[in-house]
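Note that this complex is displayed minus one protein chain, with the remaining chains in position.
Going by the order they are written in, the chains are A and B; count residues from 1 in each one.
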Amino acid sequence: MLTELRTRFGADAAVIQDTCDGIPTFWISAGQVPTILRFLKSEASPRFPMLYDLTAIDERVRQDHGDSPSDAFTVVYHLFALEGARELRLKVALPEDVPSVPTATGIWPAANWYEREVWDMFGIRFEGHPNLRRILMPPTWQGHPLRKDHPARATEMGPFSMPEDRHIEEEVALQFRPEEWGMARQSDEADFMFLNIGPQHPGTHGVIRFVLQLDGEEIVDTVPDIGYHHRGAEKMGERQSWHTYIPYTDRVDYLGGVMNNLPYLLAVEQLAGIRVPERAQVIRVMLCELFRISNHLVWYGTYAQDIGQMSPVFYMFNDRERLFGIIEAICGARMHPNWFRIGGVAADLPAGWEKLVRDFLNHMPKVLREYDSMVMGNRILKARTKGIGKYNTEEAVEWGVTGPGLRATGLPWDLRKIRPYSGYEQFEFEVPTAHNGDCYDRGIVRVEEIRQSLRIIRQCLDHMPEGPVKADHPLTTPPPKDGTMHDIETLITHFLSVSWGPVIPAGEASGCVEGTKGLYSYYVTSEKSTIPYRVRIRTASFPAMQFIPPITRGHMIPDLLAIIAATDFVLADIDR
Amino acid sequence: MEGTQYWPFLVYVGAVLVVIVGQLLLSHLLGERHRDRVTGEPYESGIAPTGSARLRFSIKFFLIAILFVIFDLELVFIFAWAIAIHELGWTGFWGAMVFTAILAVGLIYEWRMGSLDWISRRSPAPRETAVRPAP
Partner (left out) sequence: MNPTLQTLAVTLGILFTLLHVAAVLIWVERRLLALLQDRLGPNRAGPLGLFIIVADVIKIFTKEDWIPPFADRPLYVIAPAIILLTALVGFTIVPVGPGMVVLDLNIGILFFLAFSSLGIYSTVLAGWASNSKYALIGGLRMAAQMFSYEVFMGLSLMGVVILAGSLNLSEIVEAQRGMWFVLPQFLGFVIFLLAGLAETHRLPFDLPEAESELVAGFHTEYSSMKFGIFFVGEYIGLTLIAAMIVTLFFGGWLGPAWIPAPLVFCFKTFAFILFFILMRAAIPRPRFDQMLSWGWKYLLPLALINLIATGALVLIRAD
């Protein structure tokens, strides 16, 4: 790869950097960004057709830059090749005074929102971007939150107050102005109606806002307005110890529970050099798949609900309740168990877990058949979802859509199969696909995924290995306690690790999993300290949401709701 | 029917009116009152609206209304035939058939013209970037 870049763009075009995760990482110059990205997208071998992530790092207070040619800011492009799910990271060093890079929106439309996010969070300009404005923070916000000099805690800022005039000011700032988005207010025949669906609307699954440009009931264009659920999960990472950050990850895709712990821990464990024991891996897989089912059940019910079918959501929540019974028995908590630990899981499985899991496995296939005939087999539902919000594989890849949304277009692209992690290679399961790429097919894929997850869980149940549930490694947190009362070394390590938290070796790594909604990644940077220097969370809902405007154009208001329902997003997963 | 009594109907309608007016008045008297900064604004997902609900609306709704007027008026004639079918016999039946055939031709014409399909130009939507440049 490096030689290919150097022969094409000159010997000093790319500088390589060592990373713990083995992902090729090159430093390139800002001026060459568009040409190199275009080359990698369409000409290089392998080609990297997906702009997976685009983010930045504020390097200004970093103690140890290692051998990298970094400056005040670093913009990171993260690309994916479909074959073998190979990843590539490109970095651009930017000076402090006017950090700016040429935009990549001309190469990948998906770069649009990512660049807006980097501008919003770091104040890095993207020259030539069509509409560089804040995306997560309110338009009235001062400063760029992920810069290291921006306060992170309420105690570092003045007391918050919201007087009447400020309230009015914020309201005016949030009012939609079509001109700012290049939209006309009327056509020759009729006035366009600008309708806000959200932030407070029963059909949007939470606080998100779609501004619709309507001609009658026909959608001319859509502008999603996100950020209402933004909680600064990445900024919090810079203030939490490696260990105490785990509960925050639970709440990113809040329907995915421990599924979110895993990519973060995969990244941290790579930095720490921990090999997780087999039993812990299988427990992790089992819990992840249980949460995949839980997520898909919520999706299934709300999908029917948004199409106007009233009852299924209650049945599916009942099943989810059974599932939470198992999660609660194992983890002690339900939605956000915070159960995985650096180097393993928090505790061993409780006595009698097999019966709970087996009962659930025996119960589900029967009800899934019922749900099939009630929801997926319903003719009205088919009429409402078939041919709606259709896209093909190329478009999905282009926009960074992963997970069921990608597989519904016919590409069996599942990270658990292509690049197994956490021992997935030992399990037998299929990757469900469909081929029309419409709202109905996205549903079919998810329903089949529930069945495949059940299959994986049954294998966990039948072949649960014996052994420890935590790695025997000094950085495992909390560390094994057995030796603490026997020798002072272990006692001190344990004490420090529990009170301060582990000190993770310097470096950077990213962990990537096939989450409930698509690929989830945590890209962590350590400078050999008890807290991460930077935590980047790449979620699946963010690009899926960005893709909604192009697939809604020409449809009607009810179709928008069908598309939202079939997308399966949660707000915290978009806004973080 | 000679013996149809109308007074119970009037009593009934009178009672209905009393019920309705009573309900409206009672709730008007019992209800609370409050006045806040945004009490007087229409609900639009809790955000300041862009443009009002009084606008030049799509012609499609009007088209459906016109179709309705045409068909419903013509169907009224069928009602008359239905009640008098025995008196009119087969002559009436063939008359109604011709009438219905004309109606059916009209319906087929509307159908073929696409006035019964709401979105006529459901061509693949353009897939340019979600956010277009400000002018």
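Please note the rule applied: a residue touches a chain if its C-beta (ideal position, glycine included) is under 8 Å from a C-beta of that chain, and two chains touch if they have at least 3 such contacts.
What you see is a predicted model; the values in this text were computed from it and never measured.
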Remark   = Touch assignment to the omitted chain, from A:Leu381, A:Ile444 or A:Met545, lands on A:Leu381
Task = From the listed residues A:Asp306, A:Asp414 or A:Glu527, report the one that touches the chain absent from this view.
result = A:Asp306
Task = Since one chain isn't shown, list which residues of chain A touch it in the complete complex.
result = 193, 195, 201-203, 217, 304-311, 314-315, 318, 374, 378, 380-381, 383-384, 556-559, 561
Task = Since one chain isn't shown, list which residues of chain B touch it in the complete complex.
result = 1, 3-6, 8-9, 11-13, 15-17, 19-21, 23-24, 26-28, 30-34, 39-45, 49, 52-54, 57, 61, 64-65, 67-68, 71-72, 75, 78-79, 81-83, 85-86, 89-90, 93, 96-97, 100, 103-104, 107, 110-111, 116-119
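Going forward, only the chains that are shown with their structure count from here on.
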Task = Compute the distance, rounded to whole Å, between the mean C-alpha positions of chain A and chain B.
result = 46
Inquiry  = Which stretch or stretches of chain B touch chain A in the complex?
reply    = 37, 44-51, 53, 55-61, 118-119, 121-135
Request  = Would you pull the chain A residues touching chain B in the complex into a rising list?
outcome  = 105, 109, 112-113, 130-131, 164, 171-172, 174-183, 185-186, 189-191, 193-201, 209, 211, 215-218, 222-224, 395, 546-556
